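Left out: one protein chain. Kept in place: all the others.
Letters A and B mark the chains in the order given here, with residues in each chain numbered from 1 onward.
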Amino acid sequence: MLTASNIQFRTRNRTILDSTNLEVASGQIIAILGPNGAGKTTLFKLLSGESACSCGVVSYNGMNISKLKAKELAEVRAVMSQHSSVNFPFTVREVVELGLISIQPANSKKIIDEVMALAQIEHLQGQEYYQLSGGEKQRVQLSRVLAQVWERKPYSRYVLLDEPTSSLDIAQQHAVLEILLQLKSRNIGVLVILHDLNLAAQYADNILLLKSGKICYCGPMKGGMDECLLETVFDHPIRLIHCAITNQLIVHSSNKSKMYFSTRMMQ
Amino acid sequence: MIAPTLTFSKQRLSQWVLVSLGAILVGVLLLSLTKGAYPISLSQVIAALVEPLGYHLEAFEVMSANVLLQIRLPRILLAVLVGGGLGIAGAAMQGLFRNPLVEPGLIGVSSGSALFAVVFLVVFPGIASSFPILERVSLPLFSFLGGLISVFAVYHLGANKESENTATIILAGVAINALAGALIGLTLFYADDTALRSFTFWSLGDLSGASWNKLPIAAGLICIPSIVLLRGSKNLNALALGEKEAFYMGVNVNRTKVILLVSTALIVGVAVSLTGMIGFVGLIVPHLMRISFGADHRLVLPGSFLLGAILLNFSDLLARTIAIPAEMPIGVITSLLGAPFFMGLIYNLKK
Partner (left out) sequence: MIRLLLGCFLTVITLACSSGEKKTIDTKEVASSNIITAGGTITEIVYTLGFGDRIIATDRTSTYPVEMQSLPSVGYRNQIKAEGILSLVPNMILAEEDYLSEDVVNQLKLMDLEVHFFKKPENPEETKALVTELATLFEVPEIGKEINDGIANDLKVLDDYLSQHAKRPSAAFVMARGPETLFVAGEKTFAETIFNLAGISMAAQGFKDFVPLTPESLVTMSPEYLVLFDSGLESLGGLVGLANIQGIKESKAFQEDQVLGFDGHYLSGMGPRVGQVALELAKAVRNK
């Protein structure tokens, strides 16, 4: 279990993240959404260990993060940032292999082959990283992150991702999220920041909605799919439309004035 | 570029590369032993080398043996140490700064070391003559201090956690080079002591002062940090993705940075205190390694040591045979090779 108790982040002028409690269990995907400036990145940094929290505790499998060395932390969690640059002519395979730096797996070749197959980049493995497109690079980074926690272990591991779908087209977006679904069966818990409510709705088990540093909702996805709630969080009219074909709720938002007009008309 | 698709053969390839470079180095060393102002043939070289072991060959000739063993051999070994040290330090710096344009001379580490070496010789002139052993250790270490301050200064001025900032790093280096250069010139201008050596020595480098009593300390102070750097190769690979990513992958970033900075500064400081500033070796050599064999630091670093040793020996060979009986300053040769190479690099970056 990845738990955060009472973590917060304040600067001199303002509170970026107010006291927050959170739990991520292995085998579950939690999506974090919210408007820009809500504090998602700050929360992410506190959970990943990049920033230290002045009060409150983040713990992985019961171990306080501040007491873990970088190597020990790397054994329980892997992080995919939004942007990554590689300044040297590494090949794709070399980049993916970097994920195993702190891990001593029994069979590294097998792991690398598997994660590259999963991310559908095996055909690129001999190429140089800088020659790839934005989408391909993101999949390589994902592959590397997966390699870090791919080996099966008796204890839970966690993967934290910051907008892993930002440069990807529709097909690739779904491909990535499908991969995250597969992680559930490997004793891995997933925390992912997303911008697309629909994607979150389709793949995540739980959702955390942040606004101005405060949690507006944290719980099962079903409970988060509430028009009033979503409108409050995003400051924009939102309609949830039930699609009979897929039996799913679709999140719809459009130009403000139109919505208000049609709402008024209906009243 | 050779891009192996299997980990297994990549390791084999690395070993072959290093063995080949080692063989080339030995070849260059033998060549260097036979060339120089004083004519010594290969048979005389061999005779001179086996004589101390007890085998007397006909080709043995006293004077050539003396020249070979007392003047030429220490010089060649010094070139191996300094060339190798500068090569591996350049490779490590490029990895640390995540920037392929970085090298000890360009970013001011060499000039910072030279400044402190010159200041040491001015402030403690007595030590040189009264305590030769102390001087042999304290001069390189003081020089190291200068290099350390420079490298930390450049790192804090120029390097940035998130983004690449080539311009700032190079500019920081330019500033330090200018300041150190001016201060060196100033010190040499006012101090009137032949022990200070000339401005040409410091700014263009000179291997002719090599002698056996300088080598052991040099060897220790260059080889040991080189081994430390080799062990950090894996971490350098991780750092190539960024400090944040390296942390996520389990690298203790701060400790790694400090170790890298200190080790490279030590190598450069020691090298500069012995031979003055020799530029461009640390720039050319890691590049050649990378474009030929890939960017994996586990091969780039040891390869850079060997290739640097080869390059500097070869350059020194040219320096002392082009204008017999005089010698061209070695920095002239490395700059003539390195500056066009540097311009080519910049041109390629534009594309």
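In this section, a contact is a pair of C-beta atoms (placed from the backbone, for glycine too) under 8 Å apart; a residue touches a chain by one contact, two chains touch by 3 or more.
Fair warning: this is a prediction, and the values are worked out from it, not measured in the lab.
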Visible chains that the absent chain touches, using the contact criterion stated earlier
B
Quick one: which of B:198, B:254 or B:348 touches the chain that's been left out?
B:198
Which one, B:18, B:31 or B:179, makes contact with the chain that was left out?
B:18
Taking the entire complex into account, which one of B:20, B:41, B:211 or B:348 touches the absent chain?
B:211
Residue-wise, where is chain B in contact with the chain that is not depicted?
15, 18-19, 22, 36-39, 52, 62-63, 65-67, 69-73, 77, 80, 192, 194-195, 197-198, 201, 208-213, 215-216, 219-220, 223, 226-227, 230, 302, 305-306, 320, 324-327
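Here is the rule we use: only the chains that are shown with their structure count from here on.
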Interfacial residue positions of chain B with respect to chain A in the complex
1, 3-8, 95, 98-100, 163-164, 234-235, 237-238, 240-242, 244-245, 247-253, 290-291, 294-296
Parts of chain A lying in touch with chain B, wherever the complex brings them together
48-50, 69-75, 78-79, 81, 84-91, 93-95, 97-99, 101-103, 108-109, 112, 125-128, 148
